[in-house]
Each structure stands twice: as structure tokens, then as C-alpha cells.
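Have a look at this one before I ask anything.
Heads up, one of the protein chains got dropped from this complex, but the rest are sitting where they should.
Which chain is which? They are A, B and C, in the order written, and residues in each are numbered from 1.
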Amino acid sequence: MKIGFVGLGHMGAPMARNLLKAGHSLVVYDVVQRNVDALKAAGAGAANSAARAADDAELVVTMLPSSPHVKTVYLGNDGVLAGVAPGVTLIDSSTIDPHTAREVAVLAAEHGNPMADAPVSGGTGGAEAGTLTFMVGGDAGVFEKIAPVLRHMGKNIVHCGESGTGQVAKICNNLLLGITMIGVSEAMNLGTALGIDAKVLAGIINTSSGRCWSSDTYNPYPGVMENVPAARGYTGGFGADLMLKDLGLAVDAAKLSKQPAMLGALAQQLYQLFSAQGAGGQDFSAIINLYRHQS
Amino acid sequence: MKIGFVGLGHMGAPMARNLLKAGHSLVVYDVVQRNVDALKAAGAGAANSAARAADDAELVVTMLPSSPHVKTVYLGNDGVLAGVAPGVTLIDSSTIDPHTAREVAVLAAEHGNPMADAPVSGGTGGAEAGTLTFMVGGDAGVFEKIAPVLRHMGKNIVHCGESGTGQVAKICNNLLLGITMIGVSEAMNLGTALGIDAKVLAGIINTSSGRCWSSDTYNPYPGVMENVPAARGYTGGFGADLMLKDLGLAVDAAKLSKQPAMLGALAQQLYQLFSAQGAGGQDFSAIINLYRHQS
Amino acid sequence: MKIGFVGLGHMGAPMARNLLKAGHSLVVYDVVQRNVDALKAAGAGAANSAARAADDAELVVTMLPSSPHVKTVYLGNDGVLAGVAPGVTLIDSSTIDPHTAREVAVLAAEHGNPMADAPVSGGTGGAEAGTLTFMVGGDAGVFEKIAPVLRHMGKNIVHCGESGTGQVAKICNNLLLGITMIGVSEAMNLGTALGIDAKVLAGIINTSSGRCWSSDTYNPYPGVMENVPAARGYTGGFGADLMLKDLGLAVDAAKLSKQPAMLGALAQQLYQLFSAQGAGGQDFSAIINLYRHQS
Partner (left out) sequence: MKIGFVGLGHMGAPMARNLLKAGHSLVVYDVVQRNVDALKAAGAGAANSAARAADDAELVVTMLPSSPHVKTVYLGNDGVLAGVAPGVTLIDSSTIDPHTAREVAVLAAEHGNPMADAPVSGGTGGAEAGTLTFMVGGDAGVFEKIAPVLRHMGKNIVHCGESGTGQVAKICNNLLLGITMIGVSEAMNLGTALGIDAKVLAGIINTSSGRCWSSDTYNPYPGVMENVPAARGYTGGFGADLMLKDLGLAVDAAKLSKQPAMLGALAQQLYQLFSAQGAGGQDFSAIINLYRHQS
């Protein structure tokens, strides 16, 4: 299949490579020329704009950092809609707010292009291994069509509902993830201060009603688990500033839909505080250090 | 074994019945005579004070609602220590603050009685089925001795460490449980307001990084799961006012040990607000209703 | 002076009337024809677009509900910049986010029009009495020029600094106002629950370090003061949903400038919760009712 691919950062580049490996023909574009060159070396064609990457494509995939980028890449003068042929399906795998996702999808539809929002979870590791989860918003026909391609980049392809619901699923999951990570940080920090062994406490929580992914798979307390960021100085993983971004998307969406989100808003502020203290580049589980006494 | 058992409420009564069924000989006491009569009808001996329930016992088990009750029952004029023989082991299964648990255990030790704190999780259902989890604080020798008896009331008997650590494990788990339940409430409420189907959203969360017991085993959103309080109008289960009590224990312990607990304190306040709005008697997952728009 | 005036709602209409009373000549526009007619009856000229209201003006004043309206009214096809002559000064008295205020001012300057942001405090009462406070952002020359006109609508005209700082002053003040109002609500509610007379408590706070406008001028506890919304069932005054909007502007601005705002974010969420419970139309001091036990 001839695929136009725009956005070749830490996530987009390995995703594009997996499409190449699966035998697809790619034309790629990124604002950073070095990123384009790297994919070219791997066998992709290079374009000098999103429009050019899209104009000969049978499918377009984008992976971008934020809503304004998505608007520019799709709706700009040199954007996807300026180049793509009517009828070609568009997939945006960026994590952005659902309102923008729906707005761009409506404009794409008016242009004759079915569009799906398909944000991912699984991080750079999942992108490289081709084991991402895709949360797909779009109608059933679009989902049927794109699922086989997404399977070349991920192993879990979920249809969430109509346009925008992929983004909804992503930000709701990450809202809860941010809350549980801070919750685990508070519980582990309190327990050890009160004299229980960290591994014992984690073991009890992980077989009890406090059980959660942040505790049993990604525990933030050093020494509890191996092969997690807490075991390597909070490097790698999912950055605190990325969590801050996702919490911001969730709390903004709550505001727009007039829903209260007390814990979510406080979690966002605590990540903002943590970032302001200079630690935004660490893995998001490092938030537990906000709770450590400083001597 | 001859066991003195004090505290025959919703939890204590079925626990005592399971000890009887296992063949132990019980002498019981409760401030409510009707509760004593019911156990008597089941084959227990009746005492008219905690001291009398303890004075001939080879082991004493107590299950009481709060710290002041524990102090009274152990240290009062008619309390356990006034009746029990030196050398007899004491087990308190109440959920109380770790500082009081340690204080009473020290006084018991001075009196010649090894004591363990052994709070439970599993609720009235687990108490009746004999499937409770016991979180035990006390030295290894005490744990070895009491574990076989606890197994007649529960299926998961965990040694948490020295005296008080059973309480620490319990309140840290429930601190996290309260936070995750509100977190799931916010995520489910937000997602459905943004147009995703509740079952689809729960399915995604439950296979992603937002996964937690409050979502995959006890989801608060009506229609997502069967056999949970949300499926029966938030009756049964673990009451919101009990969660409020446990969050209070955790946040108080954080204060005493000078640890911050931002999300925990806010979760406590939200349960207090919910209770003040008249809903403290509902299951704790009903907190999701705090987020519902009222028309 | 010939003034174009756009936006004739609860605030804009009385402001425009005061300009008429001061002898200015007005051409007005509003999307609601009835609002235009009312001003016409009072002696203003009527236009059928913002551009037409501006095209003969020596000064333009706008009073609009939110950022998108300001963008449309200034930058739209029939907007102020499409009609106004170069060199004419523009005053926007809407309360909006500082980033949008600056963005529009830059575009106006490129068009040859000096622009000031001049949001107000004082409510509809102050608008009618001509006693508003204007917080003005713009360079000193612009401030000198517009201050005499603003004095016909207000009594306190403050120069806050360069473009956007009027909005900054407004949202920072209202951020603090929202926090203090909830703070007073918590303190008054707690004190009376603990047995102190509400008037006595307010009297002590008002002469002590807890003193604030929300306590000494606008106390939310019924019976403490006369002539405040609390004395008349929380009608009139400054609506809870308007406070919610302003807290949203402040917390959004904090996000954009990467500043933490923990109490502000929680205050916003509590007003969102209060609004979701159906009370957003009441005066913002009614938030104290969130704390009342319901029987």
C-alpha cells in the first residue's frame, strides 16, 4: 500500500519503520530534515511538505505532538488536505483533545476523506516492537479498512466508537493513570514512613483492592521492581511533562463539557509543580520524589 | 482451642461463627446483648465483659469499630488485660491507627501478652465465606502461632512486619483504594460525557495503564458490570462512611509522620462532602454520583 | 466624541448609556437586535455590524462575553478592523485571557490602531452607577488618551502596564477572590458547626489576619450582613458561573505560562461541581451551600 506518513519523532519514526518492514511503500515528511533523511535511508520516499507526502498516497498516517500541529499539518496551505486525493482515508495517531480531533475529521469529510483518530499507548518501546495499543475513533467501515494496517504497528487495535472517541479513551485512561501514580506514590511513601517494608507493602496492595497498573507493573518506589524507571533513576519511560500534557488535555476536556474533575485537576497541578521544580524530563513515576523529605 | 472473642458486629459475628465451625470453643462478649445471644445460640459461651471473655482463654480475638473502643476493651477496668492470663496471645482485627495499635501492643507486652494487629479486607461477604485477607503486624513467632487460627476465618494471611504494620498495610491500601475509586469515577464520567460508551471505555482502561481494582472488579458506572453495587443501586458492599473513616486514619497517620498526602486529603474531603450530602450510607462506589449533573 | 460601541449586554448597555449621558455620540451594534433598539431609543445611532459601528468612529469600545467573540468582533469579515480608520484607538472591556488580548492588540497595531485591554470590576451595579474600576493594559500614551472617556463609565481607572496586563490584573484578582470566598465559606461553616455565633466570628475575622473582602464586605453566611446576596437568597451580584469562567481563565493562563495553581484549580473545580449541582445561576457567594449538611 502507498502510505503518506507525517511526523517522524520518537514515536512516529519507529512506527513508520514497522510499516516499511511490513512491505508498505512510504512517502514521509517531518519539519526536521534529519528525521526525513533517516527514514529515507531505511527505504522511504521523502517529501518536502505534508501535502506532497499525501498527494500520491492510498492512506495517510500522522503522528504529531499537539493540536496546533495537527491543525497545521491537515489544514495548512501545504497540509494534507491540500494534497490528498478525495476518498483516501486519513489516520491521526497524535494524542490531542477530542474537540479538535472531531473538528478536523469533519473538515476532512467535507473534503471527501474519511478520517480516524487513533492515538496509541505503549510508549517508544511499544512503537519499536510493534506492540502498541491503538484506540480508534471513526465509523465501523473506516475501522475495518485501517485495522489491518494498524496491526503492522501494534498488537491491540480497539474500536472505541465514532470520531473523537479514540482521543476520549486515551485521555480518560491517562487521567486515571496520572491519578493512580500519585496515589501509589502517597501510599508507598506513607507506608514506608510508618515502618512497613516497601516490597511487602507493594505485595499486599497488588493482591488487594488498591491494586493498579501503577503499583503492580510500574511501581515508583525504588527497589520494589526491576526493569522499571524507578530501578534506573527514573530515566526512560513516559516523561513527567508528557503526563502533564495529557492531564491538561483531560482537564480541559472536562471544562469544555462542564464536568468536575477534582482529583484530575489536582494531579495536573502536582505534575506542574514537579515540572516547575525542574524534574519534568524524568519518568512520570518520579513524582514520588515530590513526597520525599529533603535534608 | 479456647478463644475469647470480643466485638460481634457485622464483621465480628460471622468471623466468630467460622471459628465455632472450625471446632474452637468460644466465649464471647459484645456491648449489644442481642449480638451475644445470637452467638450463644450458635454454641458459644457468653461473658458479661471483655475481661470475663478473656480470663479463661488460650487466645483472644477482638473486632471493634475504632481506636477508642480498642483502648477501652483492652485497657479498661473490665478490659481484656484485666482478665487474661499472662502468656496468652492477643489478636486485634479492628482497623485503627497504627500509633494506637503499637501503644496497646506495648502495654500488652508489659502485661506478658504477645499481641498482633490483624486488620482484614474482604468485607462482610468475605467474613461470612471465610475468605478474608488478614494483614498481620507482630513478630515472626506470634505470626506462626496465630496464622493457623486466622486461616479458619480467611484464606490470605500476610505477615506485614512488626507490630503496627498490619494497620499500616490496611490504611495504605485503602488510601489508594479511595483515590482510585474517585479517579475511576472522574474518568468514566468524563468519557461518557465526551461520547464514548461506558463499557467500551471500561474495557480499554482495564487492558491499559489505567487498570485498577476499582475499574476492573468494582466499576462504579452503572451498566458496566454485574454483581457490583453499581448494578444494584449502590447497596451492600463497603459503605462510603467506612471509606471516609479509613481515609481519615491514613491522612491522620500522614500528619503524625509529617508526610504530605495531597490526593489522599482531597479524597477524604470529597467523601466528607458526599457524606454531608446525605449519601454516607451508600456503597463507596456511589461517589461517582457526586459527579453527575443534577437537573 | 464619536464612539463606536459593540456589545450591549448586561454590562455593555449601561456603560453605553453613561457615555451618551456624558455627551458622546454613539453608533452601536449587538447581535441581539432588541439590545440595539433599546440604545437607539436612548439616542444612539444603530449599525448592522461591528464594522459599520466602527467605520466613522474616533474611538471604539467593545464589551463581549469571551475570547472567541472578541476575535470575531475584531478580526471577522464584518469586524471592527474591517471598518475602522487607521489611527483610531480601540478599547476592549471584555474579560478574556491575556494571550488572546495580546494577539488581537498586535493585529490591531499592524492595522494602525492602538488598542487597550480594559476589563472592569464592579458588576452591573457599578456599570449603571458609572462607578466601575477599569484595569487598563496598553502603553502610556494610549492610557492618557482613553482615561478621560473611561472616567465617564467608572471612577477608578488604573494603568496596569503594557498590552494584556489589564486582563492579567483582572484574572489574578478574581482568582484570589474565588479562593477567598471558598475560604470564608469553609471558615464560617466550620466555626458555626463548632458553636460560635456567625456574627461574632465574622467580627473577629474582620479585625484579624483572616480579614478579606469576601468576609468584611460580601460575607456569604446568612444573617451576618445586610445588603449582600446572602441576605436575599443569593440573588443578584456576581453569578457563580461567571466566577467559574474567570477561574477557568486564570487556571488556563497558569497552564500556558507553566505556573502551578493548586488552590486556584481546586476552587475552579468546586465551582464546576456547584454548577453541575444546578446552582450556577446563583450569586458566587452561594458556594457556602456546598458545605451545608443536607437533611
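Everything below uses one rule, namely that a residue touches a chain if its C-beta (ideal position, glycine included) is under 8 Å from a C-beta of that chain, and two chains touch if they have at least 3 such contacts.
All figures in this text were calculated on a predicted structure; none of them were measured in a lab.
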{"item": "Contact partner of the left-out chain, one of C:47, C:105, C:177 or C:230", "value": "C:177"}
{"item": "Residue touching the undisplayed chain, where the options are A:77, A:227 or A:294", "value": "A:294"}
{"item": "Which of A:27, A:158 or A:273 contacts the chain that the document leaves out", "value": "A:273"}
{"item": "For subunit C, the residues touching the chain missing from this view", "value": "98, 121, 133, 135, 156, 158, 160-162, 164-165, 168-169, 172-177, 179-180, 182-184, 186-191, 193-197, 200-201, 203-205, 207-215, 217-218, 250, 253-254, 257-264, 266-267, 270, 290-291, 293"}
{"item": "Residues in subunit B touching the chain absent from view", "value": "248, 251-252, 254-255, 258-262, 265-266, 268-270, 272-273, 275-276"}
{"item": "Residue numbers in subunit A that touch the chain omitted from display", "value": "262, 266, 273, 276-278, 290-295"}
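Keep in mind that, in the parts below, only the chains that are shown with their structure count from here on.
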{"item": "Centre distance in Å when subunit B and subunit C are each reduced to the mean of their C-alpha atoms", "value": "51"}
{"item": "Contacts with two or more other chains, residues of subunit B listed in rising order", "value": "262, 266, 290-291, 293"}
